[in-house]
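Let me begin by handing over the structure; questions about it come next.
Omission of a single protein chain aside, the complex is shown with its protein chains in their original locations.
Order of writing sets the labels: A, B, C and D. Residues in every chain begin at 1.
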Amino acid sequence: MIRDWLIQKVLPRSLWVYHTNCGACNGCDIEVLDVLTPYYDAERFGIKVVGSPRHADALLVSGPMTRQTAPAVRRVYEAVPDPKVVFAIGSCATGGGMWHDTYNVLGGADQVLPVDFYVPGCPPRPEAILHGIATALGLTPKEVHALHAIQEADEVEIEELAEEQRLVHERE
Amino acid sequence: MTVETITERLGQRVGEALLDTRTHKETRLYLTVDPAAVVDAADELFNRMQARYVITAATDQRRDHGAYLITHFFSFDADDVYVAVHTRVPEGNPRIDAITPTVPGAGWAEREMRDVMGVEPVGHPDPRRLVLPDDWPEDLHPLRCDFSTADSPAPVTGMEMPMKDIPEGAVMVPVGPYFPTQHEPESFAVFVEGETVVGSDYRGFYNHRGIEKLGCSDLTYNQIPFVAERICGICGFVHSCAYCMAVEEAAGIEVPRRADYIRTVFLELERLHSHLLWTGVAAHIIGFDTLFMQTWRMREPVMWLCEKLTGNRKTYGMNIVGGVRRDIPDDAHDDIERVLADIEREWTALAEAVPGDRTLMARLRDVGYLSPEEARNVCALGPTARGSGKRIDVRIDHPYAAYDELELSAPVEEGGDTLARTLVRLAETPIAISIIRQALARMPDGPVRAEIDEDISPGLEGIAAVEAPRGESFHWVLTGENNRPARWRVRAPTYANLQAIDAMIKGDVLADVPIDIGSIDPCYSCTDRMTVIDRRSGQMRVMTREEMLGSRQTAEHTGT
Amino acid sequence: MPLAPMLESAIKLTSVALAGGIVAGVALSRWQRAAGWVCSLALAGALAASAWIGSMAWETGAVGIEFGHGNGWPIALHFSRLNMIFIWLVLGLGLAATIYSVRYIEHASQAPGTPRYAALRYYPVLMLFLASMVAVVCLSNLIAFFIAWNVMSLAGLALIVHEYHKPGVLRAGLKFAAFTLVGNAAIFAAIMLYHSATGSYQAHDGALAGLLGDGSPIAHLVFGLFAFGFLTKLGIYPMGDWLPDAHPAAPSPVSALLSGVMIKLAAYDIAHMMIRTTDVPAGAMMAWGLVLAALGGVSVLLGGSAAAANNDTKRLLAYSSVAQSGYILMCLGLSMAFAPVNQTLAALAFVAGIVFVIADAMHKGLLFLTAGSVLHATGTRDLVQLGGLGDGMPTTTVAAIAGALSVGGIPLSAGFVGKWLLFQTLLLGAAVTPMAAVYLLVIVVGSILSAAYALKYVGAAFLGAPAGRIAGEAHEVPGSMRVPQIVLAVGALAAGLWPALIVRPALQAWGYLGAAASPLADLRMGELLVPLGASGMVGGFVPPAVLALVAVAGLMALGLARLAGVPTREVPSWQSGLALPLAHTRLPASGWYWPFTPILRAAYREIPFPWTPAAVPVETDASDGS
Amino acid sequence: MTIASKLKEALLCMKAGRVTLPYPFEPHDPEEGFRGLPKVDVNKCIGCGGCANVCPARLIRVIDKDQSTRVLVFLYERCTFCGRCAEVCPEGAIEMTRDFELSTDDVHDDMIGEYHIFMGPCERCGRCYRPPTALDKLMKPGMREDTIDRKCPMLCPGRTEEKE
Partner (left out) sequence: MTLSQYLPTIGTAVAGMVLALLVAPLLEGVVRKLRAIIQSRQGPPVTQPYLDLLKLLAKEDLRVSVSPVATWGPPLFLAAILVAAGVMPLGGIMPEPAVADIVVFIGLLALANITLAGLGFATGSAFSSLGASREVMLMLAAEPVLFLSLLVLALKGQSLTFTGMLQAPVGVATIAAALTYLLALQMYVAKIPFDITEAETELIGGPLSELSGPRLAMVYWGIYAKQFIYSSLFVQLFVPWTLSFIPWPLLAVLANVAWVFALNLVVVGIVASVNPRLRLDQALRYGVSLAAVAAMALIYAAIV
């Protein structure tokens, strides 16, 4: 009971993050670091970057999952004590980026880890990262949703795509 | 030394084996030599003529020539000449004499050649896998044309890179792949006795994303700049700029002068924010978080400025073959000047405070020593080389963009230690500010982008080098068919500088290792690869982990 | 029943038990295990009988008796509160070591290359060694004492070279023999000179100090020669340099005895012959006392440094013995120095010295036994190859931790009590001589060094991950080897929690030597209070109360920790994302305490010994671990 | 002097004062010209697919659902926000918005754009094309007689490839 209370009420105000780069270009990593600096100061929300995954509550994963990093990233995940939350930072981590289909890249972070929250952007602005964390912590609402637009086509009949069909769209 | 003298002296050395010579604008020399003479040619260039080795590229030309094209690049920095030594290795016998014993800095490049193209460097002292992941099959070489980008072979086991054996009485400290001071995955195995470093091993290339493969077959000329700038999240503009310049040189495209100036402005803005960033990261590494916070606070307006000017905080999306995509409007000059003035004021205070800070000096002085000889051997670049007394700077040696019309200098320190590299960066920052001011003041009017009407014909070569904040970024493009390059080779400065780490950290203590590594401002994603070359290769025993465990057990059995 | 006959019977009983032990050792030499148990039994008997003697000695302070008036070779024995403490230590630790030996020697003699007859002589010699030590303490005639002293040395030598087939053992034995020869020669010369000066072979309490009273150069010479001889045995640097070689060479229970009691007998002789509270000139006594204390200080620093830098379990402990001997000598030297000027202070120093003796006998004996268990289980003394034994050898590990806490001088252990008393002494002593401030400095550093090597011993051998196969396959030692360890561990901790257990006998021993008021307030609560000094109290320490506070704080901490009732999960250690064999990332003992290691190692310079140059190599007898 | 210089450093640092922005409690929008999420105005789009050809991340899928419906699927999850699609779009149908607060707990459902465009099939290559005029639309799904002898219509995707 006490533990549930602590996790729900205290943990969001003291989120220690461990930053894991899985093959990123540095852009996201620098922005993650930038979030700690005076203009954005993530520490005011209790967010702290820690050096050992044992101390972490959240994993910030950036970059596409390369074949070489995947096992190491899995070990990082295992080394984090429960409860833990995984953030995918940047377009590479959310969807594999422009290397999504190259021979050494497995795809986005969710190919290897159970990702809880995604922060797209290339790189995401520090504000976007803050927004992502704030959204995950329930401080601000989510602002994106699927865009689905159909041309106003006079007399032509429109066939609505079935939900499952939509998802199949060649997302290799 | 002019292209003529180089050709002449090489001709004297290798004679008939010099098959072909082409020059371009008196600053580019393309030679073709017989495979048997490639070591002699490298020796003549590197050891006799004191050229700087740049990189080796391997190209699959089996369809056209029935051979693999191996190219070693050298640079005559004082004379503004890049030399490419082409060799064709027949496809039936993909083996070539390794130049590493002659040119130590080629160690990684030849290992990479073996990995990605399957051309065996014969006589290489350390022929371990470099680039490909541990679970990659031995006989598959991704840069060959018959390998498709999207192929991802089933994982195999037992291919872990064999590690050097741990010296007696030492412990292996795994600095990475995930380590707080490394913002990217890469794995230094540092062997320490007590806390004194007695050796190291390296397994990098965790960030290998197959960029060159994308650029060699899949993407069109104008898609690549966007891939190129994502080679590195800090010096992205450098890569897209160098790539575009290489294509422009190959295709003979005249870039409007205004575009050159705009590129110069952004290159220097990038250097500015990169050096501020580095100062902060280095301070963070040695636990000086206040300095980290303050330099990054100073840096943030540059990022906002870049976002305003380019639409992205990282200056992504500016370069395109033929020029740049956005102009710098005249009303932005004031904004730029305001940001520059702020930084200049604060930076001056900082640069004055640093040498007087005794605790800071204590951490920087006399650690991570890189001798000038070592710097030349590993072909160190940028501030790393300039901190060891080597005056090389592409902006001055091989002027590009608008640098030929601007005044600049390259500060050099003789110390060779971490402090020297720090001082070089401290001195470079105001120079970058001055260059931006000059460029803005002298910027000519006109278009920012050349119209390209004709297709780029295949078989042309272009070399471009840009002085990134970390040193020379080298791009070579060989044009191909279907609006796509046949080969695009990138050599980021960290690729060369990283090979100096082993020498730099040896004898230091563990506490200095992070700042030693940090002092070359490593960018692993640029390098896309890494391992420390071992100059004692003769004595080095390479064992697999299994062998090692086995031998330890035997040792215990026999009571040694 | 009058005292004399009772005493006589008690002495006879003890002697019979000890002699019986020797005989049984010889007679049963073919049946080692039986020999071991019978000898243990004999020792238990001797201990019980000596308790009877002790009760008499304790009542009166000291009792004496003379045998064999008729035959012209009278043997005079005396038993005081002081020497009873030593006799009990000898017999008690001897019993523990003998019980421990039963399985230890059996296992050791099965090792390949061991001469068949090696085990045969072990128990007789061991019993002779113990008996001679008892004799050394209680013989009051100097010639008889000297003979017993030499028998003890010879028996010790025989035990040190017990495993002479192993490399380096003979050299260690030779070194011991050479140093002992020189030391004993000095003692012999001193005895002769003493006789010429006083016309007597009787050495009563404080005899040597009394001799200084006449101020003649010969008296100083006698004093100096005795001191030299005793310090050689005590292991004080540089004359005690045999010690770091001999301990690793000897079988572990023997090391425990050598370190635990044999070297302490020199302390007994110093305490009993050199400290005197009345009729002594302050100048000479204080000078000699301070010199001895200074020598002790040197040993504290050098021994501690060498121990912290060493990677051989038994050698580390041997160096630690050098340091502990240093503490003992410092205390006794201070006691000597203060005796003429301030008897309360002298008493405090004396008590500290005796507490150190008792504590070191317990924890050093214990630690050598644990080192023996490690050797038994793994066949190696090399801390670099050990590690992670905690999983396989839980009892030995816990015992070693207890011993390490005590030797490291951590509060609530026996070793701390001695240090605490020494601090009190030195602080008060600073008013007598500023030299005390220097000694304070020495023991501050020495205390930290002792904590460092104690931690190194436990950490490198028992904690963490196993360094290799040998360490990984270690298993617990048999019960008869565990029990002595447990008993000694309990003793070391109990004495720390209730210091009266060891402080009171020491105080009472002083009570018969000197007559001054006790420097300590009554020990009813197990507390230590020094009610002197300008502000009424020099120091105060109430271990039970501190223990209660630790318990309260610990419960507070645990209560907090259990607040949320979190689950636990076992995970591999974090290696930056790699999956490396544990042995790769294990910090070998050779890498500990950088960057002090080279300085520490250089501090202790071995006395060049001319025969073979090689020191005892770290044993890596990997033949088997079972 | 060390202490004095350290104090001076501390004062130097404090001179800038607190600069922390109140974001996310108050918005901190990017400047004009920032490239955020690209959105397609389906009513302007002519389905040429030029955007798909230039996209470096290859995230735009062009699916011809049937002969008259072309579906453009934007897999925004891997978008690099380079703005090339907007740059090459001949109709200006793609707009780089300034949206950057894109975080979501389900990137695959939320970061997707699906745009349905009505096309006519090209008689020559058989693929969809967008009839340029309303009149042309009426002729769907038939052929355009006037194109039989000419090249594929200007806006047919087969043509756009070398145009950029």
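Quick notes on this one:
Methods note: contacts are C-beta pairs under 8 Å (C-beta built on N, C-alpha and C of every residue); 3 or more make two chains touch, one makes a residue touch a chain.
Remember, it's a predicted structure, so these values are computed and weren't measured experimentally.
Note on the chain not shown: across the whole complex it touches A, B, C, D. Considering the full assembly, B:Q294 is the residue among B:T264, B:T279 or B:Q294 that touches the omitted chain. Here the missing chain is touched by one residue of C:I85, C:L258 or C:I401, and it is C:I401. In the complete complex, the residue from B:K164, B:R271 or B:H284 that touches the missing chain is B:H284. Against the chain not displayed here, chain A makes contact via residues 2-3, 6-7, 10-11, 13-14, 16, 37-39, 41, 43-46, 48, 50-52, 54-55, 57, 79, 81-83. Residues of chain D in touch with the missing chain: 6-7, 9-10, 13-14, 16-20. Although one chain is not displayed, its contacts with chain B can still be listed: residues 171-174, 179-181, 192, 195, 283-291, 293-294, 297, 359-360, 362-363, 509-514.
Convention: only the chains that are shown with their structure count from here on.
In whole angstrom, the spacing between the mean C-alpha positions of chain B and chain C is 64. Contact with two or more other chains is made by residues 577-578 of chain C.
Residue positions of chain A touching 2 or more other chains: 38-39, 53, 72, 76, 97-98, 101, 122, 125. Residues of chain B touching chain A in their complex: 132-136, 142, 147, 149-153, 155, 177-178, 180, 183-185, 205-211, 213-214, 226-227, 230-234, 236, 277, 280-281, 292-294, 296-297, 300, 303, 307, 312-314, 316, 523-525. Across the complex, chain B is touched by residues 384-385, 468-470, 575-578, 580-581, 583-588, 590-595, 597, 620-622 of chain C.
Contact residues of chain D toward chain A in the complex are 16, 18-21, 23-24, 28, 30, 37, 39-40, 42-43, 45, 56-59, 61, 63, 65, 68-69, 71, 73-82, 99-118, 137, 140.
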